[in-house]
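Just one protein chain is left out here, and the rest sit where they should.
Residue numbering begins at 1 within each chain, and the chains themselves are lettered A, B and C in the order written.
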Amino acid sequence: MFEKLLRIDRRIIFLFVLIALIVPLFLNISQHIAISPEVRDIYDSLRKLQPGSRVLLAFDYDPPSAPELQPMAVAVMKYCFKHNLKVIIMGLWPQGPLQANLAIESIKRDKEFKDNPPIYDKDYVNLGYMTGNELVIQGMGTDIQRTFPRDYLGNPTSSLSVMKGITNFSNIDFIFNLSAGYPGTVEWVLFAVDRFHAKLSAGNTAVQAPQVYPYVHSGQLSGLAGGLKGAAELEKLLGFYGKGTKFMLSQSFAHIVVIFFIIVGNVAYFATRGKKKK
Amino acid sequence: MRREIPLIITGVVGFTYIIQFFIPHWPFNIMEHMLTDWMLIIFAFAIWLGVLNLMKVSLDRISKRTKDWPYALVTILGFLFIVIAGFFFSGGRRFLDPGTPFDYIYQFIYTPLSATMFAMLAFYVASASYRAFRARTKEATLLLLAAFFVMLGRVPVGDAMTSFLPESVRLSKFADWIMNYPQTAGQRAIMIGIALGIVSTSLRLILGIERSHLGSD
Amino acid sequence: MEFGFTFSNTLAAILTIGIISFLWRDNPLYKLCEALFVGVSAGYWFVSLYYQNLLPQLFDKLGLTLIITPHADVKEGALQVLFKQGRFDERILYIFAGILGIMMLMRLFPNLGWVSRWPLAFIVGTTSGLYFTTYFQSNAMAQLKSTIIPLNSINNIVIVVGTVCGLIYFYFSKEHKGVLGGAAKVGTWFLMVTFGASFGYTVMSRMSLLIGRIDFIFSTWLGLVK
Partner (left out) sequence: MNVSAFCAVPEDPSYGAPAPPTDLVVRDVPNDAGGAIILHWDPSVDDVEGNDKFIGYEILRSTSPDSGFKVIGTATAGSTELTDNQTVDGKKYYYIVRSLMGSSIAEAWPVGPVSSSQQWFNLGRINSFIALLILSTAILWYIHRARRGDTLFIRKIAGLEAVDEAVGRATEMGKAIYYIPGTQDMDNVQTIAGVTILGRVAKLTAQYETPLDVPVSRSLVMITAREIVKEAYLNAGRPDAYNDSMVHYLTDDQFGYAAAIDGMVVREKPATIFYMGAFYAESLILAETGNSVGAIQIAGTAMPAQLPFFIAACDYTLIGEELFAASAYLSKEPKLLGSLKGQDFGKLCILGIIIIGSIIQTFGIFDFTSIFTVQ
């Protein structure tokens, strides 16, 4: 039997992974999610904002990283809309602002926001994507409206009511950066925080997060959510249970499947090795 | 002549690059930028060669009616479809803007294909770790243990299993320790080795000692 | 992307399922997706390289764009500066890049194929010159600097010993025997831990990629998961 296990058809493993990922999407299991201090920092920063404050959301990722970052984006946006904070969307990745639109679409279909959906130019604006990587951030430090002369719909930025009175980072109360690589959180820290003293928190993919941790410890970054676990924590703190929590469960299940198969493989290996010796 | 001039070009350009790294003075300061641009321009020309080769191979398959030839037709049509959409119907330079036909193909054909191909890794990491992480030898055992602890340390289950221990020695902390110390040390050795390998390979190329990439006459 | 059971989403969903079906076995749907993917992606890069490289880097800089389409919304190029203002603009040098690019295309003519070695030699020169300095600086010097640390804690000792033994593993000039062999052996242990740990570390994010596709199928397309 163990010999068979050693040469198990890989498709059986594939099937287990698939089941482990799909099933939790349909379950409503409550898991204990411990809140890490880094995510609590984000929550504390958000809570301090007065109604009417301007929040800049920088979307620096593309669809492959969406499972990890989209739930964070949705949770933060919901919090902003609920507490009447003005949201300014932008992206250093071409696909970023489109992800923001997707997040807003999903919020509009949400029960909680059905009666009071976010309205363009009242609750949020989308400045779109701008080429130039970190140079864009540097330009924004001097003049945001000159860096982004038009929003993604083509309206002059100066005509947008949300953008009234905003020249540079001094007029932005909080920046939340969603990042999957370069350009991303590291560039935001180096340019927006170090040069222009903006207040910045970030959500990162699990792969990217360890490179950013040093900035949290040094205080340059006030809060960091890493991977799906970070997304789930953020959802719990902000009070919007969403996909992050669900995806987190899927991911844990799949992880356990992989670990389980490693154990099975080793048990089978040692069992058959014992036999051969006899 | 067919080999000498290319060798001279490689040498001169290579040296120019090295010089501009140490000498910020004009004209070297503008060289790096310009030469990198030139390289991009050559790449943009070169893609013609690849694309024409792809078309030729696909047309050959169709004309010879080899097995599965209709798929070669799909490749050609897919290529023409996006190229025509991109060049003629998507507003020129603004071809990536939301709402253009090019963007539509990007979002509903290209993205699902490439994101799913990328996502296949989820299956492959599972099958590869089942096969590779077995305690056959001392080395394989270390590979297995490091992978096992880091994997467990990354999910809440890992900490739950070691909840009887003080917080600083729980699995997630141990996983962090592996990543921060032994893993970092190994990476450094690899990176320094790579740097030396690259320096000597580059030097051989610049001096024309390594020239097999230029082929024969 | 939009929500719901629309034509666009159905198309995307079929392509998603087509790729995943390869895990079961090779099949006509996968073959179709594969053929389409090759064609569409080659075309995608073909178009992108034109608009993002050739047009701004060569045609705009030289001013060819303005010659072909006089009313285009671009700044004057080097040719306009030269002929209208009589001034030398260093962007005129980009003409060499154009020549190198055309030399590359000489591959298409069997007798002139050798000409394409010039641009190739240019690329190899640029690459080796660039890598020669930057890799040494960022990989060797920077890593070396961060490895010179006081040996006053277990963690620091682990880093120094691991890096030293790892480097000894890469030492090619002597057979790995004796003390050298022992150190190289310790080096391989460190390398194995490195590989195991980085493998384990990435598993989680690979899972999340697939979650994204599954979520697309079940919630965006089918609307089964809220």
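Annotations for the structure displayed:
Keep this in mind: contacts are C-beta pairs under 8 Å (C-beta built on N, C-alpha and C of every residue); 3 or more make two chains touch, one makes a residue touch a chain.
Note that this is a predicted model, so its numbers are computed, not measured.
Although it is not drawn, the missing chain touches A, B, C when the whole complex is taken into account. Taking the complete complex into account, A:197 is the one of A:47, A:109, A:146 or A:197 that touches the chain left out. Among the residues B:121, B:135 or B:157, only B:121 touches the chain that is left out of the figure.
Seen across the whole complex, the unshown chain contacts chain C at 19, 22, 26, 30-31, 33-34, 37-42, 44-45, 104, 107, 116-117, 120, 123-124, 126-128, 131-133, 135-138, 140-142, 144-145, 147-152, 160, 163-164, 167-168, 170-176, 191, 194-196, 198-199, 202. Within the complete assembly, residues 21-26, 29, 39, 42-43, 46-51, 53-54, 57, 113-114, 117-118, 120-121, 124-125, 127-129, 131-133, 143, 187, 190-194, 196-205, 207, 209-210, 212-216 of chain B touch the chain that is not shown. Residues 10, 141-142, 168-170, 195-197 are the ones on chain A that touch the missing chain.
Everything that follows uses one rule, which is that only the chains that are shown with their structure count from here on.
Because contacts link each chain to all the remaining chains, their graph is best described as complete.
Compared with chain B, the chain whose C-alpha mean position is the greatest distance off is A. Contact analysis places B-C first among chain pairs (by count of C-beta pairs in contact).
Remark: chain A and chain B have CA centroids separated by 24 Å (rounded to whole angstrom).
Multi-chain contact residues, meaning those touching two or more other chains, occur in chain B at positions 111, 115, 118-119, 122-123, 125, 129, 133, 144, 147-148, 151, 154-155, 179. Within chain A, contacts with two or more other chains are made by residues 14, 17-18, 21, 63-64, 206, 251, 254-255, 258. Within the complex, the chain A residues that touch chain C are 11, 14, 17-18, 21-22, 25-26, 63-64, 66-68, 102, 105-106, 109, 205-207, 227-228, 243, 246-247, 250-251, 254-255, 258.
Within the complex formed with chain A, the residues of chain C that make contact are 1-3, 23-24, 201-205, 207-212, 214-215, 218-219, 224-225. The touching residues of chain C, counted against chain B in their complex, run 1, 8-9, 11-13, 15-16, 19-20, 22-23, 31-47, 49-51, 53-55, 57-58, 90, 93-94, 96-98, 100-102, 104-105, 107-108, 114, 117-136, 139-140, 143-144, 146-147, 155, 158-167, 169-170, 187-204, 206-207, 209-210, 212-213, 216.
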